[in-house]
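For this view, one protein chain was removed and the others were kept in their places.
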Amino acid sequence: MAQKLSDTQTDFPILNQEVNDERLVYLDNAATAQKPNQVVEALVHFYQHDNANVHRGVHTLAERATAAYEDARHKLQHFIHAEKPTEVIFTKGATDGLNLVASTYGEANVKAGDEIVISIMEHHSNLIPWQQLAIKKHATLKYIGLTADGELDMADAAAKITDKTKIVAVAHASNVMGTVTPVKALVKLAHDHGAIFVGDGAQAVPHMPVDVTDLDVDFYAFSGHKMMGPTGIGVLYGKEDLLQAMPPYQYGGEMIGFVHRDNSTWAELPWKFEAGTQNIAGAIGLGAAVDYLNNIGMDRIQAHEQDLVNYLLPKMEAMPGVTVYGPQDPAKHTGVIAFNLDNLHPHDVATALDMEGVAVRAGHHCAQPLMEYLGLVATARASLYLYNTQADADKLLTALQETKEFFNHGTVKAK
Amino acid sequence: MAQKLSDTQTDFPILNQEVNDERLVYLDNAATAQKPNQVVEALVHFYQHDNANVHRGVHTLAERATAAYEDARHKLQHFIHAEKPTEVIFTKGATDGLNLVASTYGEANVKAGDEIVISIMEHHSNLIPWQQLAIKKHATLKYIGLTADGELDMADAAAKITDKTKIVAVAHASNVMGTVTPVKALVKLAHDHGAIFVGDGAQAVPHMPVDVTDLDVDFYAFSGHKMMGPTGIGVLYGKEDLLQAMPPYQYGGEMIGFVHRDNSTWAELPWKFEAGTQNIAGAIGLGAAVDYLNNIGMDRIQAHEQDLVNYLLPKMEAMPGVTVYGPQDPAKHTGVIAFNLDNLHPHDVATALDMEGVAVRAGHHCAQPLMEYLGLVATARASLYLYNTQADADKLLTALQETKEFFNHGTVKAK
Amino acid sequence: MGLSKLNSLYREVILDHADHPHHKHALAESTNTITLKNPTCGDVINLEIKLTPDDKIADIGFTGDGCTISQSSASMMSDAVMGKSKEEALKMAKTFSDMAIGKEHPQADLDELQDAAILSNIMQFPARIKCATLSWWALQRALLEETDDTSEEES
Partner (left out) sequence: MGLSKLNSLYREVILDHADHPHHKHALAESTNTITLKNPTCGDVINLEIKLTPDDKIADIGFTGDGCTISQSSASMMSDAVMGKSKEEALKMAKTFSDMAIGKEHPQADLDELQDAAILSNIMQFPARIKCATLSWWALQRALLEETDDTSEEES
């Protein structure tokens, strides 16, 4: 079994609490991750020593704040292996970044009759921006389907992506199916047809090494809060030449060159896309999260989660009444495990697990078209991170068993 | 002289530091405010006890996080006297809020030949969104001028706002001139001509009581970081019927009703405008900032800053070589004081003041058209907040005197 | 505590209603209908009401998917409002949503709600309040003939 990756006791005080008189077992990491003290301390340090607005200040605090903010950009650049800091734009989160691309690149490049190709398992944040763009532009939105195992159907991808395709947008890792998509192959398919590829890295960057240069993605968006950073900060990576050619997304302070009464020019990259005061402390906190993850090593984090899945998944699959979605082979399954129990509604399951201190999510996971495709209304979902342990997995298994028994003892089950 | 409003020693540790071996005197509050410990502790508490994603969670942490987040919304609602919490949308900041209105309401309602009226002293964030909208829609952007004293010229406003006007967008308080605009009168002018009024409250909400319902503004945007809240959070107030009729701004998680493959419906207010994971901790921290401000009382804060201006402004005006912009009458001047010293470049002045520990800003203050209108390239700017004292004012005056002398000792002055 | 607290949420009568919901069917004819959604979980309720000319609830039926709480709440709600006047039903909806957020009400009002009153302990499970109130909210909006909307408002 995996060794301990982090000193949970000291780094994550939030996990040392009881919920409903039970030890908290936090398995809702795909929704948001907990923050190590190192990240919280970076925020506190910034606010108590260096807080100032960045870029335009001549005074000492402003200079310190600017250096810390741009330093965070460099950390993020190296973390995802972008070639230049100018290709790293701070956003509010993955949703903000994906909307940015749809509203600027998409708006400028998609015309009537063009096609946008996404997958049926996209999160709403990588679905509705394209859907609405397609509606507005009279373009066609096409969905790549899944294999029986819940993986992306690459034969279908090859069929759906055509010379009419302008944009292919797919999640690097699914927030429901527990699958990783072959981004590199998708990028090649897209490029072969003259389309650009937009990666949604929200569930990938926190859990595995990601190299945007090697993947050759054109845009790639992710959120800080899912990788132990603060809320309200994220990153959009974009290739410099594409970003250069794009119009700005928002207008305001910091993103301008010259402003005249009737027209304006824009700042250089990356600031052209950072209008107004940014989440300065958030960026710095995200930089601290990157330090934390790097200290452990993304390879080790990925291996640790894989070990846990290898332990947990077969036991869940073996439990009568439990249905696990996505690949049944643990080797192909990430730490995101969507499941249902008997014919209980997942909402009831999540409430019962919460009584046992186990935090899981229940619902459509912002993926309604996927639910429809799978013929489901909703599922429960347990999702792991580096601080989870075998004991956490065991607790989930016990709690599931007890939940089963509780509802079987009652005279009835929900429809 | 004003009594002490806050226990700076304990509440603002950042202010108890030396910069260049001098006591830090932070006079760059119009750029961003310092955060009391109470706000920082609210962030720490959230991350160490309740951190979870909001709204979709069934488990205990998610419920606590949701309650804290929505509670913050209620605090903001009451702070600005909005009628309903549904009218309070969390944004990234004032720039984000103003862009939201321009891209949704503006996009839907401004047509070729229409007019948008702003003032010549707008911050770029309340200028370029309208300028670009006007360019895109072939509408006309008109600028309301200033009186000799730097106040908004209401006669000019009455002349510029016509039946062709669709939107009037003006700052409630200027970030350069140190003036407050008669928002209520502007709103009436706008409404009389069938236009809506968008208020930029970035420099008003932190410093004076604001009642959006009494002002009758249609939209009103401001930033958390300038009112002692965290970075990366702000508020857009909008009248419910207007928000209701508007299309969403960004698409993604949390803002949806039903999502089908080819179309979607939207969530109710305010969530329709909060796509993706929001800056949850930021909103909660902003709620704590509101508590802090309320504890002191906005009336007292305003009076304290006025007292300081009454003390400082005449002394600055009396100093040979100092030019203060905006009203010369302290009673008409907010705590934002733009000035120049001799014919020194403000950048050189700010560097010299920084050597004395005094943090001021120098530049165009994101108001290039105003600079052009005033025939200036740039100014220095000192801006006050509740923790500033008479001693801070004195330090500024001494440092200005010494800066003068330093550059007079040299053989030359800059052009 | 483990699961013991669950007993106070999943009372026998609630499980009964969830297992054998009353009025869970479409109506042949109706005067007021609405489709509402619980944004927390994506559950949906289609509510159909047939009002008499003098605004009495002659029939009521619901369809849709949902958790134990939302299904049993819809069932209990339907039982409680059958035969009531529009005005009475609206008052009951108000009582229920007040109860769900912990506001005090005279016992007589609660009695009106019949079985549904048992959901008062939903308060201990704040994440489930929306599940319980969804059908009552649908009732209110259907009776007030508000247009269909996509999701429930904050309760």
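Each chain carries a letter (A, B and C) given by its place in the written order, and its residues are counted from 1.
The criterion applied here is as follows: a residue touches a chain if its C-beta (ideal position, glycine included) is under 8 Å from a C-beta of that chain, and two chains touch if they have at least 3 such contacts.
None of these values were measured; they are calculated from a predicted model.
Although it is not drawn, the missing chain touches A, B when the whole complex is taken into account. Across A:130, A:143 or A:266, the residue that sits in touch with the chain not pictured is A:266. Across B:240, B:291, B:317 or B:402, the single residue that touches the chain missing here is B:402. The omitted chain makes contact with just one of the residues B:5, B:89, B:378 or B:397: B:378.
Residues of chain A in contact with the chain left out of this view: 55-59, 62-63, 66-67, 70, 85-86, 256-258, 265-268, 271. Where chain B meets the chain that is not shown, the touching residues are 20-22, 344-348, 351-352, 354-356, 362-364, 368, 371, 377-378, 402-403, 406-407, 410-415.
We adopt the following convention: only the chains that are shown with their structure count from here on.
We define each chain's centre as the mean of its Cα atoms; on that basis chain A and chain C are separated by 36 Å. Chain A and chain B have CA centres that are 31 Å apart. Averaged Cα coordinates give chain B a centre that lies 44 Å from the centre of chain C. For chain B, residues touching at least two other chains, in rising order: 56-59, 62, 256, 258. Shared interface positions of chain C, defined as residues touching 2 or more other chains, are 40-41, 127-128.
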